[in-house]
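Note that one protein chain of the assembly has been removed; the remaining protein chains are unaltered in position.
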Amino acid sequence: MGSLGQFTRSPGSNLMTAGVIGIALALPASFLLLLDNIQILTTGWQGQPHASLFLKRALDAGQVATLAQQIGARASVTQVRIITPEQGLQELRELSGFRDALTLLQSNPLPPVIEVEPRGTLTPVQVDALIDALAVLPSVEHIRLDRDWLRRLHAIMQLLQRAIWIVASLLGVTVILVVGNTIRLDIENRRDEIVIVKLIGATDAFVRRPFLYSGLRHGLAGGVLACLLVETGHLLLNGPASRLAGLYGSRFELTGIGFSGSFTLLGCGAFLGLVGSWLAVGRHLIAIEPR
Amino acid sequence: MGSLGQFTRSPGSNLMTAGVIGIALALPASFLLLLDNIQILTTGWQGQPHASLFLKRALDAGQVATLAQQIGARASVTQVRIITPEQGLQELRELSGFRDALTLLQSNPLPPVIEVEPRGTLTPVQVDALIDALAVLPSVEHIRLDRDWLRRLHAIMQLLQRAIWIVASLLGVTVILVVGNTIRLDIENRRDEIVIVKLIGATDAFVRRPFLYSGLRHGLAGGVLACLLVETGHLLLNGPASRLAGLYGSRFELTGIGFSGSFTLLGCGAFLGLVGSWLAVGRHLIAIEPR
Amino acid sequence: MIRLDGVGKRYPGGKDALRGVSLRIARGELAFVTGHSGAGKTTLLRLIPLLERPTRGQILIANVSLTRLPRRRIPLLRRGIGMIFQDHRLLNDRPVFDNVALPLIIAGAPHREIGRRVRAALDRVGLLDKERQYPVTLSSGEQQRVGIARAVVARPPILLADEPTGNLDPELSAEIMRLFERFNELGVTMLIASHDLTLIGCLGHRRLTLVDGALVDDGLGGCREI
Partner (left out) sequence: MIRLDGVGKRYPGGKDALRGVSLRIARGELAFVTGHSGAGKTTLLRLIPLLERPTRGQILIANVSLTRLPRRRIPLLRRGIGMIFQDHRLLNDRPVFDNVALPLIIAGAPHREIGRRVRAALDRVGLLDKERQYPVTLSSGEQQRVGIARAVVARPPILLADEPTGNLDPELSAEIMRLFERFNELGVTMLIASHDLTLIGCLGHRRLTLVDGALVDDGLGGCREI
């Protein structure tokens, strides 16, 4: 005893309320998770343009290696890769079907190349400064910066993120509307109970308590459901995603919601349930007091 | 008169109900629209592998053109493109930074190439048959089929579609839950009214009518809201999408919901509102009759 | 007009609210039902418009057996029976006028007719000035009178009243009783449940007395003192 206890309700309607809250929570959670995964994926895709340094043809392998080491030692560079003329020719052969044509070459016409990958954290201005610094190196014949595919990636990402934000914010509004509406209608049904208990001398806290409990219960149940839904979605998608990653030779795995994510989701559910009930009960408590 | 007329309600709660239904409808609609757009986009991406026919070096331009015409006339081929040795060299030069190297070539070592695009409706077996038929042509030196990128595209599409279906079906469940729950709670609040009117001798039809009206009204309002939301989303995304398409030299435009789509959405809203109210009222009508 | 043959009603909990009640009320008769609290008066009245079904026996209204009445005919039965409920049963979100007009609207009466008849009924119970108020802003006695007006507005051939004067002062009660008698003179068959023995006793009508669900007395009431 000590409080009004649970108000008896049909289990069906309880389930429905929890279900609505659960799905409403699961959707934005999945979308944020998706955004997370895309960000993980795209940092793997090296967010910076590569620079290809075409070196003077006169350099021998040792000089090229030294130069690569010097460049690689710079703070602004993540990685360097040497492409010897032989490797270059090999790559060229494998690019489309020119294998036969290139075997006809008497000598290798390709220069040694160093591919430089600037650090991902650099701003475009810093990248330009780096390129300028590399361009004036005496052994560098000329330098080429691949920006095109980056512009494309950028555009795709922008589109994707905008779509995800629109959907996520719509879903956010839905969650608030749905939870608020559900709890509001739920409580409207019990207006009489609130009024009667107040008439008899119950404090606001006493009246509020069972509603807060049931709000919390619905919210938590919704949170649990949301976790289950998100994890199910993750499991369903993980297969195709890692198959896809496999095609690109990557070992990418979709990150799941994890412990802290589940915790956040439960927390959000509980919080929404509590706040929703608090507000809805509060409205009634004020409405029935004489002015 | 002639019916119970509208049951007076606070406009706020009406708005909330319509809002919940509207968002619940807008989300699956957007997703189906997204799926539509992706399908339009990917049919533009030619869903079949290209075959590159490397021809005998001895053929002159006229013979190549004749051959291309013959191949293009086949029912199973959508498009052919001739790549002359000069164009091939040009393309090769533009691929990465080998421009300087290739200017050193004394003669063009490349053969003429015909790129063949099989019709999109062919099955993999039919594609193989086509390739086999082309391979035995006397002027063809050898043939190369590009399947890799197709496998990748296929994997991406599969992932995307699976994700979209999961989300869309979740949203479908939400719509039903939300609409059902909203109308159910709405009507639960007026159980007394239903009972009293029945006690006095109202027929089921009479009791049902105002609820059907209000269900219809909520549903339609939700449908209108959904249309507005989807169109807003479309307008917000269209900018980045066509910018992106521009980068690929395409004039792709996101298709909007359109007239028939809006109509469907309104229809769905009205239908859900009607059916939801019908079911919810029906439950009460049965519950209050003596056994 | 109303005939009960060995009617019994057992509620789901196992409580026998009525045990083998048999009675006949002729067309145009006025009868009172009395009995202690919980005797089954309300239950008896609720059986007649099929708000509740008897568990035993059978009921005939105007020679039609309720047992064989198809479900879709129930509304028509109820429209022919005006009922005044002990707990008023008004629509709280509609003003007095609309509440009283309800039976006419349900029966599909023409618009002008409705206004005229609703005001006539409200006038009879002395509430003409409250037609635009909502039930919650009325005193209990006023709500009870709205219930009475609603029951009589469609001039049903049968009128059932469950404690129609429980919340009224003696003068008003007597006035309402006179109103009922006038209806009765117009040929309406009436069954009124009431505790107000002082009032019933002096009017000299038939009186049915229930004790624990059984009909123990069926006769004319005398003007006895308590």
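The letters A, B and C name the chains in turn, as written, and every chain counts its residues from 1.
One rule holds in what follows: a residue touches a chain if its C-beta (ideal position, glycine included) is under 8 Å from a C-beta of that chain, and two chains touch if they have at least 3 such contacts.
What you see is a predicted model; the values in this text were computed from it and never measured.
Asker: Based on the whole assembly, the unshown chain contacts which displayed chains?
Answerer: A, C
Asker: From the list C:Ser22, C:Thr67 or C:Thr137, which touches the chain that is not on show?
Answerer: Considering the complete complex, C:Thr137 is the one touching the chain left out.
Asker: Looking beyond the chains shown, say which of C:Arg19, C:Arg124, C:Arg145 or C:Arg207 touches the absent one.
Answerer: Here the residue in touch with the unshown chain is C:Arg145.
Asker: Can you name the residues of chain A that touch the chain not displayed here?
Answerer: The list for chain A reads 1-4, 7-8, 192-193, 196-204, 206, 289-291.
Asker: Please identify, in ascending order, the residues of chain C that touch the omitted chain?
Answerer: 11, 13, 15, 34-38, 41-42, 86-87, 133, 137-142, 144-145, 163, 166-173, 195, 197-198, 226
The criterion applied here is as follows: only the chains that are shown with their structure count from here on.
Asker: In graph terms, nodes being chains and edges touches, is this line, ring, star, complete or other?
Answerer: The chain contacts form an open line.
Asker: Taking mean CA positions as centres, which chain lies farthest from chain C?
Answerer: The most remote chain is A.
Asker: Comparing chain centres built from Cα atoms against the global Cα centre, which chain wins on proximity?
Answerer: The chain sitting closest to the overall C-alpha centre is B.
Asker: I'd like to verify one number: the distance from the centre of chain A to the centre of chain B, where each centre is the average of its C-alpha atoms, in whole angstrom.
Answerer: Inter-chain centre distance comes to 23 Å.
Asker: With centres defined as the mean C-alpha position, give me the chain A-chain C separation in Å.
Answerer: 68
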